[in-house]
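Could you have a look at this structure, given as structure tokens, before my questions?
Now for chain A:
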Amino acid sequence: MTLSWMAWTWPTAIFFITIFGLLIGMGVWEYAVPGGSPRVGILRFETTRGDRLFVSLLGSAFICLFWLGLVGPSLWWALALCLGYALCVFRWV
Partner candidate 1 sequence: MSRITLDHIAHSYLPSPKTEADFALKEVHQVWEDGSAYALLGPSGCGKTTLLNIISGLITPSHGRVVFGERDVTLLPTEARNIAQVFQFPVIYDTMTVAENLAFPLKNRKVPQAEIDRRVAETIEMLGLGPMARRKARGLTADQKQKISLGRGLVRSDVNAILFDEPLTVIDPHMKWQLRSQLKQLHRRYGFTMVYVTHDQTEALTFADKVVVMYAGEVVQVGTPAELFERPKHTFVGYFIGSPGMNVLPAEVAGDRAVVGGHAVALGQHYRPQPGRTEIGVRPEFVRLDDGAGSLPISVRSVEDIGRYRILRGAIGPHELNAVLPEGRAIPASPRVVFDPARVNVYRDAHLVEAEA
Partner candidate 2 sequence: MTSSPSAGTAPHGFPAADALAPSRPQANVRRDGATGLARLSFLIPTIYIIFLLLPIYWLGTMSLKTNQEILGAFTLWPTNPTLANYRVIFTDPSWYNGYINSIIYVALNTVISVSVALPAAYAFSRYRFLGDKHLFFWLLTNRMAPPAVFALPFFQLYSSFGLIDTHIAVAIAHCLFNVPLAVWILEGFMSGVPKEIDETAYIDGYSFPRFFVKIFMPLIASGIGVAAFFCFMFSWVELLIARTLTTTAAKPIAATMTRTVSASGMDWGVLAAAGILTIIPGALVIWFVRNYIAKGFALGRV
């Protein structure tokens, strides 16, 4: 059995490690402070931490796509924008 066809690269590996790290982090956070601190934010329905993380990640993916489509290949600014967006989501949604 060989898994070389999965064609791992360092950037994608780091990407997935980050995602899994975030998930584990959320798990630990949830374990420490159970309940997910639900609240009703600007979307006018109840969200928990996990929802906010999901919205941040999904939104970031779209920000990067739009950046690639409209601005250019250098994603560093897009990443900064994503970070800002994620902070906003965690603050207000």
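The candidates were selected such that all candidates are chains of the complex that A comes from, given by their letters.
By our rule, a residue touches a chain if its C-beta (ideal position, glycine included) is under 8 Å from a C-beta of that chain, and two chains touch if they have at least 3 such contacts; residues count from 1.
Note that the coordinates shown come from a computational prediction; the quantities given were computed from them, not determined experimentally.
Undergrad: All of these sit in the same complex as chain A, but only one touches it there. Which of 1 or 2 is it?
TA: So the chain touching chain A in this assembly is 2.
Undergrad: Could you pull out which chain A residues touch candidate 2 in their complex?
TA: Where chain A meets candidate 2, its residues are 1-3, 5-6, 26-27, 30-31, 48, 50-51, 54.
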